[in-house]
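Note that one protein chain is taken out, while the other chains of the complex remain in position.
First chain written, first letter: the chains are A, B and C, and each begins at residue 1.
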Amino acid sequence: MQACLSLRGITKCFGSFSALNHISLDVQPGEVLALLGENGAGKSTLMNIIYGLYQPTAGQILLNGQPVTFSSPLAAISHGIGMVHQHFMLVPAFTVAENVAIGQGKARLTLRLDQIAKELQQLAARYHLQVDPFARVADLPVGLQQQVEILKALHHGAKILILDEPTGVLTPKEITGLIQTVRSLAAQGTSVIFISHKLNEVLEISDRIVVLRQGQCVGEVSPQGTTPGDLARMMVGRDVSFQPDRQASPRGEAILVMDSVRAINDRGVAALQDISLAVHAGEIVGIAGVDGNGQTELAEIVTGLRLLTAGEVVIAGENLTNQTPLDFINQKVGHVPEDRKKNGSIKGFSLWETAVMKNHGNFPFSHSGILNHEKMIDHTQKLVRQYDVRMATIHQSAHSLSGGNLQKLILAREITATPKFIVVMHPTRGLDVGAIEFVHSQLLEARRQGAAILLISSELEEVMSLADRILILYEGKIVGQLLPDEYDPNHIGLLMAGAREAG
Amino acid sequence: MDVDILTGSMFWTSVIAATVRMAVPIYLAGLGEIFCERAGVLNIGIEGQMLTGALAAFFATYYSGSVLTGMLAGALAGLAMALLLGFLCIKRQLDQTTIGVLLNIFCLGLTSFSYRVIFGISATPPTIPPLAAVSIPFLSNIPVLGPALFQQNLFVYAALISVPAAYWLLFRTSLGLDLRAAGENPRAAETMGVNVVAMRYLGLCLCGALAGLAGAFLSLALLGRFVDNITAGRGFIALAIVIFGCWKPHRVLGAALLFGFAEALQLRLQAVGMNIPYQFMLMFPYVLTIIVLAMTSRRTFAPAALGQPYARENE
Amino acid sequence: GEKPKPAAEKTAAPAKMKIAMLLPGPANDAGWNTAAYQGLMKLKDSGYEVAFTESVPVANIEEAFRNYAEKGYGLIVGHGFQFGDPALKVAGQFANTKIFVSGKNPTNAKMLPNVGFIDQSEFEGAYLCGIVAGMTTKTNKIGYVAGMEIPGQLANLAAFTKAVEAVNPQAKVFGIITGSFSDPAKGKEAATAQIENGADIIMHAADSTGLGVIEAAKAKNVMLIGYGADQSALAPELMLTSLIPDLSKAITQQTERIDKGTFGGVWKAGIKDGIIDIAPLSAKVPQAAKDKVAQVRKDIVEGKFSVPEIYERIDKK
Partner (left out) sequence: MFIDFVQQHIVKKCTGTSATVILAAVILSLLCGAVFIALAGANPLEAYYDMLKSTLGRYYGVGEVISKSIPLVLIAAGVAIGFYGGQTNLGGDGQFYLGAIAAVWTGLLFAELPWPLVFILSWIAACLAGGAWGAIAGVLKAYLNTSEIIVTIMLNYVSVLFVSFLVHGPLKEKGGFIPQTATLPEELHLPIILEATRAHAGILVALIALLTLWFVIHKTVLGYRIRAVGQGLAGARYAGIHCGRYITLSLFLSGALAGLAGAIEVFGIHHRVLEGISSDFGFTAVIVALLGRLKPLGILGSALLLSGLVVGANAMQVSQGVPVSVVLMLESMMVAFVLLGESYRQTAAK
């Protein structure tokens, strides 16, 4: 059978750096091809070239045997290529229907949002998605935003569909739904290129797996008879352990104490209702829940970034209710934020400026208002070495790091500050297996040293393998508490979906 | 001072009519600015585009005798200047603030130079008959409002009609949606097959043409002549009312009317002999703008990518 | 347009000195600057080699004086009071150049022999205009649109008001200061406001802004008094008269005083000296007013009457 899409010798250079090196690849009609690779291996770059967003430095794209060049996404779209991007390509200020309608006006003037909304509802029903076409995207939790992205691609009716890490923010149930959707699309003849760091779902969904490393194809396997361990080895080049080594450690005094806390979100709607909890020294408390049930607000409350409307937050005996973020920092509160680019780092700041974001005003990094660059650089060099942050130079901007490496830098900054309490949100979102392994080991190390850790993650496996206790957050309330021997994905999944714990 | 005058209906009719006259040019320019800012381009050069439009309109009317030709020429001249800005800021991605400021200086020079070359210096500068008012039957008989709103010239009616038209274009058409997407998230728009560059040029062209018309209003409708720097900073006011009006045509009209009202009122209070230093009277519209802006801008509605140059392969 | 070509044209009388003029605004403002520019052109016609620079901001005045002085101009005219300070600063370094400022001299400043000031008594002309307005108005409301609050403008408005009071105690003057000499749209609105307030005569002294005043008057058929030149061509039916400063005479007299070696000091000049006058009165002005104007003018010239010189607002009470 003739390949519907063939890549021949695709090379892409950004300046002197070559991100892709002579990649050749064929995609058959009705096939689900999974693309694997470490962070920064070049997966997204390759997809962006197919979609016409980037121009290849060398090489050729063939569609059904015919050479094509896509000067813009418009050209790719008109050849039946659809793509869900790794980073949301949504206009937050627009409604879902409007987002889908962008660029769709045939006659340019007719805008039939009602029609599109109806089509969306049909699509959503067919693929078991739940999206209100008239909701403003900015008001949707990330999981739903991801669904909007998928709906957008489905609505295009593409013959070749590219999904670049679509499952990062989805719940297990939603992931199952997506896998079904992809399989049924493939059955109808659509070719799908699927990118993910979750090896189990890759094995489940794909017909064929291609692994990239440093811009080159390093192997191709069929999912049959392949284990996650095999895949990990192909990607990283060494063995990876999936189960972190969590040894029991003595639980100390309560560090974070929240008492009947209430808060509202940015839209003025109640986000946290009557939350009371405690996190002790040497303990990891996991918060499980579907995104958008108050996790973001919870993390902001315990770091001073959001005001409470009622209740109290006490950290290491100090009442910090509605104090400034600085007061929390001074009380040795660490925070690995949800959005590493927006909150965790600052655009244009170099690695060494990023590494001292919170203590640039303290000795030894500054003295009577004057910064000590040398000390800042030394400190950063130490962090970078310790946490194996891959970079060109310490002076490059932190935003130019790959996602995983930026995450490592932020973790290094927060953990090495020896916090009494640290809140960690989605610490491994988007990371490759090697990086995940490392991050987990560092969190456990911090716990061993006596930090109280609040781990917020939508990754159920991650929470179960790390946490000493799991609290389930649903609609701003804690609806259940489980100890390690009670961990059961099905039960937790039910609680996350709103079923109250009996008793 | 004649206090009784403040309570007469004549007074308010005249204030409202003056409000409308003062508001129309800044509204037209502000409407244009809505289009280009919605597409993501901050057009600080709008003052220069108004100025060029004012001269071109006057020139064309003077030699052709037709006001319509003049309006067309004004719109085209403003558009030409907008295209110049587009080349530099969209194609070459230069800083929009700098280029806008430079364009204003350039247009000030260009217009007074051209006027001088064409008409020379004289104590009796050339004029054309200012556009006559057209009164609308029935409506113009409504007390107070009638004479104020419905005995105006064509520009005023055009401005009023343009509110729903612009609203429709921006919010009820595909083109408007694509244009707004280019100003909110150009990269997302691009992945949806929108030609972001084209949308930005489109917004800028609409802006230039409307700014040119706003200039034409001054030279054709209001004064029947051109003088150096005839716009006298009205372009900057237009920039302000766009923010003030949350990038929506009807609100921008409201903002323009508020500003026009402040101007009309301060001149009338001076005319009836209010005894406050005139500088404070003249400050009134600007202070009012700041106060109202401060009270209303808690939530921002600015297009998210406003002022950011868009290049494809950039991060 | 006419362009000065200092280097190119050889003048008929080579003995005559080169004259340069600095204008604070554009030469075609149909007011203060155009009046001076036309004066300069008269001198050019009578054989002087002339040059001018327009729209000179305060920050550049000193430099402009110096540039002309270095080019060997014998007389440099700075048209406005703001030229006084810089003139006194530059003049010390260029003994062979005379600088002539048409505007009030800065108080407390040390005078120099090669700097002369002419304090033009425009307000004398404004007084005559006030007589015309006061005796012609039917509604007893008279508008006056000024540009900015500078001494000349204030004195004009006050003298105008005094004259109206003198000939017609019932009449009132309502002045508006627009804050700009170059915003005709605002001028038009200001005049419209006055017309709607009942004014049937409006005087302007606001250059380009005044052009808007004229448009407003034309639209509402209200009588006008112009400024800068005889503006009757701009509104033939409506223009009663205009206040005309004639700088060419003043400059010519200065050249004579330079020749005689009597240049310098402050020279207060008005109607008597032929520097200030008003344009011929239109047919709409009642005969009584014409007679009164002629009478007062004669008294001023003969020194029997001195026009009140007041530098504050007295128009609205």
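Brief remarks follow.
FYI, a contact is a pair of C-beta atoms (placed from the backbone, for glycine too) under 8 Å apart; a residue touches a chain by one contact, two chains touch by 3 or more.
Because the structure is a prediction, the values reported are computed rather than measured.
The missing chain, though absent from the view, touches A, B, C when the full complex is examined.
The chain that is not drawn here is touched, among residues B:34, B:88 or B:156, by B:88. Which of A:345, A:428 or A:442 touches the hidden chain is settled by the complete complex: it is A:345.
One of B:60, B:90 or B:103 touches the chain omitted from the figure, and that residue is B:103.
The chain not shown here is touched by just one of B:128, B:156 or B:239, and that residue is B:239.
Interface residues of chain B facing the missing partner chain: 88, 92-95, 97-99, 101-103, 105-106, 108-113, 116-117, 233, 236, 239-240, 243-244, 277, 279-280, 282-283, 286-287, 289-290, 293-295, 297-300, 302. Looking at chain A, the residues touching the absent chain are 15, 303, 305, 324-326, 328-330, 335, 337, 339, 342-349, 353, 357-358, 360-361, 366, 369-371, 373. Residues of chain C that touch the chain left out of the display are 3-7, 20, 51-55, 57-60, 62-64, 66-68, 71, 81-82, 84-85, 93, 103-104, 106-109, 148-151, 179, 311.
The rule is short, and it goes like this: only the chains that are shown with their structure count from here on.
Innermost chain of the displayed assembly, by C-alpha centre distance to the whole-protein C-alpha centre, is B. With respect to chain B, maximal separation of chain centres occurs for A (centres as means of Cα atoms).
With centres taken as mean Cα positions, chain C sits 34 Å from chain B. Centres computed as Cα averages put chain A at a distance of 45 Å from chain B. Remark: chain B residues 1-2, 5, 10-11, 14, 18, 21-22, 25, 112, 115-117, 119-125, 127, 130, 218, 222-225, 227-230, 232, 234, 263-264, 267-268, 270-275, 278-279, 282 touch chain C in the complex.
By the touch rule above, chain B contacts chain A in their complex via residues 172-178, 180-181, 184-185, 187-195, 304, 312-313, 315. Residues 14, 51, 53-55, 72-74, 77-78, 83, 85, 88-94, 98-99, 101-111, 152, 399-400 of chain A are the ones touching chain B in the complex.
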